[in-house]
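Removed from the display is one protein chain of the complex; every other protein chain stays in position.
The first chain written gets the first letter, and so on, giving A, B and C; residue counts start at 1 in each chain.
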Amino acid sequence: MTSTVPEITPEEQAQLDELYAAFDAASMTPLWTQIGGLMPTTPRPDAVPALWRWSTLLPLAERAGELVPVGRGGERRAIALTNPGLPGTPYATPTLWAAIQYLGPREEAPAHRHVQTAFRFVVDGEGVWTNVEGDPVAMRRGDLLLTPGMHFHEHHNTTDKPMAWIDGLDIPLVRYLDAGFFEFGPDELSTKETPRASRNERLWGHPGLTPVGAPAPKASPLMAYRWEHTDAALRAQLELEDEGHPGVVEPGHAVVRFTNPATAGDCLSTIRCEMHRLRAGTRTAAVRTAGSAVWQVFEGSGVVTVGPERYEVGKGDLFAVPSWAPLSFDSEAGLDAFRFSDDPVFEALRLGRTAREDITA
Amino acid sequence: MTSTVPEITPEEQAQLDELYAAFDAASMTPLWTQIGGLMPTTPRPDAVPALWRWSTLLPLAERAGELVPVGRGGERRAIALTNPGLPGTPYATPTLWAAIQYLGPREEAPAHRHVQTAFRFVVDGEGVWTNVEGDPVAMRRGDLLLTPGMHFHEHHNTTDKPMAWIDGLDIPLVRYLDAGFFEFGPDELSTKETPRASRNERLWGHPGLTPVGAPAPKASPLMAYRWEHTDAALRAQLELEDEGHPGVVEPGHAVVRFTNPATAGDCLSTIRCEMHRLRAGTRTAAVRTAGSAVWQVFEGSGVVTVGPERYEVGKGDLFAVPSWAPLSFDSEAGLDAFRFSDDPVFEALRLGRTAREDITA
Amino acid sequence: MTSTVPEITPEEQAQLDELYAAFDAASMTPLWTQIGGLMPTTPRPDAVPALWRWSTLLPLAERAGELVPVGRGGERRAIALTNPGLPGTPYATPTLWAAIQYLGPREEAPAHRHVQTAFRFVVDGEGVWTNVEGDPVAMRRGDLLLTPGMHFHEHHNTTDKPMAWIDGLDIPLVRYLDAGFFEFGPDELSTKETPRASRNERLWGHPGLTPVGAPAPKASPLMAYRWEHTDAALRAQLELEDEGHPGVVEPGHAVVRFTNPATAGDCLSTIRCEMHRLRAGTRTAAVRTAGSAVWQVFEGSGVVTVGPERYEVGKGDLFAVPSWAPLSFDSEAGLDAFRFSDDPVFEALRLGRTAREDITA
Partner (left out) sequence: MTSTVPEITPEEQAQLDELYAAFDAASMTPLWTQIGGLMPTTPRPDAVPALWRWSTLLPLAERAGELVPVGRGGERRAIALTNPGLPGTPYATPTLWAAIQYLGPREEAPAHRHVQTAFRFVVDGEGVWTNVEGDPVAMRRGDLLLTPGMHFHEHHNTTDKPMAWIDGLDIPLVRYLDAGFFEFGPDELSTKETPRASRNERLWGHPGLTPVGAPAPKASPLMAYRWEHTDAALRAQLELEDEGHPGVVEPGHAVVRFTNPATAGDCLSTIRCEMHRLRAGTRTAAVRTAGSAVWQVFEGSGVVTVGPERYEVGKGDLFAVPSWAPLSFDSEAGLDAFRFSDDPVFEALRLGRTAREDITA
């Protein structure tokens, strides 16, 4: 308040000190000493741009596989990415949890369910099945697998090789809101079947076709998005661009969003999932978005600029984008990257905002 | 009003006659003489159950192909199914237009657009392309092709064989509501390209994947539903039933609804489209639905009961189901049938109602 | 098809005649002979602009009161306005029923309910109560009273004076769609209470306040819109215009729409209700709307132009506006008019369209 209280006498200061002490005693805090931090002119996140290299994550997950068992209590061998701007928390951004999960040969992770909504994305490997409400879902490279809130789920590795993947959840958001409920399921696996296609895919995985007799879904009834479809959809957008037709979001940049076929909305109620493909030689415009996101490079390489940071990234590398940080890509070789974000929260609460800066030569 | 006016003297009758004449002169009509017809206790449609055999329709369409050219003015060589209960109209039901359309070798039907929403369903043949807003869409056996309202469309046969299919539109509804607008397009075809997949399919025909950069759709952006997907979805439902899992609408009866992937609602704003499959040996429960429908047998055979009528039907045969008429099937051999109806109108206006009668042995 | 079949030989004509006879025998109708009537370039309604004068309607209703009892069977002493373009029907427009209803001193109209949605609007008088689902609702000059679909309702006149009002229903639409269900209620009145305010008004008639404990409404829970509020809302719009603030739809023209406070949508699912006020000396722009409407002058006078027709109208006079007919007003004295229309049907089915022509001097 320096602008409006230019000069304060020692006596006035003493009175103010007394007042502030009285506030404190009464569990009160004045707005005028805090407004800049509380209500900045544009978002001023504590979270910072951050990079985690797959070449670091995977060996540590493997080492955890040797030292730490999976089982009831700890529940999952998942190691979360901690944003350096949010020390003391296991959060990648204020709202998003991102972790590498690791399951050794023939290992099992027992059933539980929770309000928190989850997905798994597989950058490499195969051999693990996740049973969601008793429906076995194979996990393979490039696939996105969902576990909507309050669906029982368990994982098991049916092979002699380990497998690692990333988990995304809204754990920080649910923790912040004090909205979480959690239940343990049976210790024994609900099924050891390993069908090629899960039941949910067989009912709901046909383009534009709704199964009329299927039970009414409370969340996305489609719980697996297979790489063959994602890849084909991205390829088509770039081919259409070549042919002079619309489809890409900007030159050389194709995007598909994973959606709930029963509502056409986001595949998860609090997390948006997308796959991006940059054609070789593409530079994207810098975009600011209110809300935070985490990306994982799936294939290819490039340079990503997040606010003041500049990362050379390749397969498996993850990075966090805080709210309103300008984000751009420059890829000589071409790049596929998976993105997840809290956009659905911002849209549901009518807080969404985006600004795009065109590239200047 | 006999119950409340048990005895009328000749003098009273003369006064009433005078009153009714005055009403007539003033463009007025009393409710009490009409209420039973106007507001029946359950729907009392003028439309009746009706059957049209493909073996009758197709030769007449072929004959029209010899005698009647296609071109500007008449616009389409389409011959509508007339419900015998709606004489003087070319309407299959009060709300639905169903027609067989026929295009000879190398023929073209010129571009136009209209508020009326349309689809084509192909019971047999191939070789015709429909260009919808300049996007060429192949038409092949088992496919459902959409033409949403106010989309320019034109057809051309690229082969030396004729092709016939059925058209469904909401012409009667739009005519009833006085809601129609119509425009001619160019006389020349917008394109003669015959790509294997239309652009709309390449953007939108991937399960659960939304193309983020595609233009915002005003109607269903997916304009072709291919038989391979429909068939696979129906087969999966019956297989899941065999395995003891939900999916069918009743024993032996699989149904998929064709939906708009951008909204998850019906593929057309006023017409619902579905494909039904009955396993061999299936008898369905009798169902009454407020609203009318038209069915076409795609494959197989069976006996269909519509109110008091009983039809033995096979490939290509069409039949109309008036509002609230009980409908059931009995199929020894198994049956695939395409259904279209005005259900979206009833749902949008909150007029939907269904009653199911369980089968008594 | 003259344009594409320039010359037909007698032999060709004979072949065509034979074909058309075969079509007829097979319950088929060719599109090419009908397309102009079926799919006009702009709506070509059968309904015509029409005027009914209150000075004609009221005496005939009074005469009916002398000659025709009210009671079970005929149900209501209502006399419908028949559009001269729709002869043989009791319809004001293709979708809307408008009638004058008349209840003599101490008379009762027994309970029934039906899918058809209804309202009453009172241009003059008072003394009748309508009990809707057992909730007594007073009817007074300027009030709009609703009877949503499948709500039991009955009327009774508690005074020694007769009372007349207009009823609006979607009878034609429901009849067209074959969507109607109707049930008789008890012959005895459910209640003879005559409270000043109905229970639905006491729960829901407070601006912006939702009663949390009220039963979940299936239709508008507010069933009476009182003149004092309507009048105040219209007056405020014109005063705001005087003060230079937005609010009117065009200069000198205030409009309020009657809405369901539980959804903010139209007060009835198939009928829009509005009150319009023209300041003295106002000429409105000519507006075409896809869909039909009926108006009743509540107070004041003016000249209304509906397509080619020009009516001098005053208190109680009703007129029908067919689809796409340009409508404009010119009022020296000022005018209040109640309007009801099928706009919600057009909006729900995505068929709405409006064109406004600015006034040329």
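Heads up, the rule we're going with is that a residue touches a chain if its C-beta (ideal position, glycine included) is under 8 Å from a C-beta of that chain, and two chains touch if they have at least 3 such contacts.
This one's a predicted model, so the numbers in the text were calculated from it and none came from an experiment.
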{"item": "Visible chains that the absent chain touches, using the contact criterion stated earlier", "value": "A, C"}
{"item": "Of A:75, A:239 or A:309, the one touching the omitted chain in the full complex", "value": "A:75"}
{"item": "Hidden partner chain, residues of chain C it touches", "value": "199, 202-215, 220, 222, 225, 229-230, 232-233, 236-237, 239-240, 245-250, 253-264, 267, 274"}
{"item": "Absent-chain interface as seen on chain A, which is shown", "value": "1-5, 12, 15-16, 19, 22-23, 26-35, 38-45, 47, 50, 52, 56-57, 60, 63-64, 67-84, 89-90, 94-95, 99-100, 114-116, 149, 171, 173-183, 269-270, 290-292, 322-324, 342, 345-346, 348-351, 353"}
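One rule holds for everything that comes next: only the chains that are shown with their structure count from here on.
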{"item": "Chain centroid nearest the full-protein CA centroid", "value": "B"}
{"item": "For chain B paired with chain C, centre-to-centre distance based on mean C-alpha positions, whole Å", "value": "30"}
{"item": "Where chain A and chain C are represented by their mean Cα positions, the distance between them in whole Å", "value": "52"}
{"item": "Junction residues of chain B - those touching two or more other chains", "value": "none"}
